[in-house]
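Got a structure for you, written out below as structure tokens; questions coming shortly.
Every protein chain but one is kept in place in this view of the complex.
Moving on, here comes subunit A:
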Amino acid sequence: MEHIKTLNTKNLQNTVKKGGCGECQTSCQSACKTSCTVGNQSCEQK
């Protein structure tokens, strides 16, 4: 493409089918404690 560079092709919709196992870390157990930061947690199924 000339006009657009796509950084990632991950599509959140694909996680609807196989997501939801609940094994990943609770966000406040990492370093938050006063906010809520979920987007940077890792998936355990990788």
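Quick note on the criterion: contacts are C-beta pairs under 8 Å (C-beta built on N, C-alpha and C of every residue); 3 or more make two chains touch, one makes a residue touch a chain; residues count from 1.
As a convention for this text, contacts and distances are computed from a predicted model.
Asker: Hey, which one's the missing chain according to UniProt: "Sugar ABC transporter permease", "Na(+)-translocating NADH-quinone reductase subunit B", "Anaerobic sulfatase-maturating enzyme homolog YdeM" or "PTS EIIB type-5 domain-containing protein"?
Answerer: Going by UniProt, the chain not displayed is called "Anaerobic sulfatase-maturating enzyme homolog YdeM".
Asker: Would you write out the residues of subunit A that touch the absent chain, in ascending order?
Answerer: Touching the missing chain: residues 1-13, 15-16, 18-20, 22-44, 46.
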